[in-house]
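Just below is one structure, and these are the notes that go with it.
Entry: chain A
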Amino acid sequence: MISLLDLFSLAAIGAGTFFFVAGTVGLLRFPDSLSRLHALTKADNLGLGLVVLGLIPRVEISLAALKLILIWGLVLTSGGSTAQLIGRVLRRGRK
Partner candidate 1 sequence: MSPSTLAGLVGATLVGLGLYGLVLHPHPLRKLLAFNVIGNGVFLVFGIIARRGAAAGLSFDPVPQAMVITGIVVAFAASALAVALILGLYSEAGRVTLDPDAWTKPGPEEGK
Partner candidate 2 sequence: MNILPFLDILLASLIVTVAASTVVARDLFAAVVSYVAYGLLLAFVWIRLYAPDVALTEAAVGSGVTGVLLITAGKRLAAIRKAEPEAQPGPALKWLTGALAVLVACALAAAILMLPDVPPSLAPEAVTAASGPGAGLGNPITAVLISYRSFDTMLEKVVLILAVVGVWSIGKDAAWGNAPAPLGRSRPSPAMVFLAQILAPIGTLIGIHIFWVGADAPGGAFQGGALLAAMWMVAMMARFDEPPRIDAKWLRLGLVAGPAVFLVVGLAGISMAGNFFAYPPGFAKPIIIFIEAFMVLSIAVALPLLVAGPPSEGYET
């Protein structure tokens, strides 16, 4: 019998994986670089957040949960900024 916490972890990580797959489908199928960038950034950040949420009940040291959230925050920051930088170049070059 799976405990409730395990079920929650499974659901959250599953949802996160689904968002990652959705972002990859967007990467492969969207016609324009800018729309691909948009799909990838949004879906991947949300997917990572859900995966981190699902991993939090499974940590052994509670400080590790803080580390996971910090990792998600850092990926959010750098991912968003990098997407901005790429988008800026795309808009100028129309590649």
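The candidates were selected such that all candidates are chains of the complex that A comes from, given by their letters.
The rule is simple: a contact is a pair of C-beta atoms (placed from the backbone, for glycine too) under 8 Å apart; a residue touches a chain by one contact, two chains touch by 3 or more; residues count from 1.
In this text, all values refer to a predicted model and were calculated from it rather than measured experimentally.
Note on this complex: chain A touches candidate 2; the remaining options among 1 or 2 do not touch it here. Chain A meets candidate 2 in the complex at residues 74, 77-78, 81-82, 84-85, 88.
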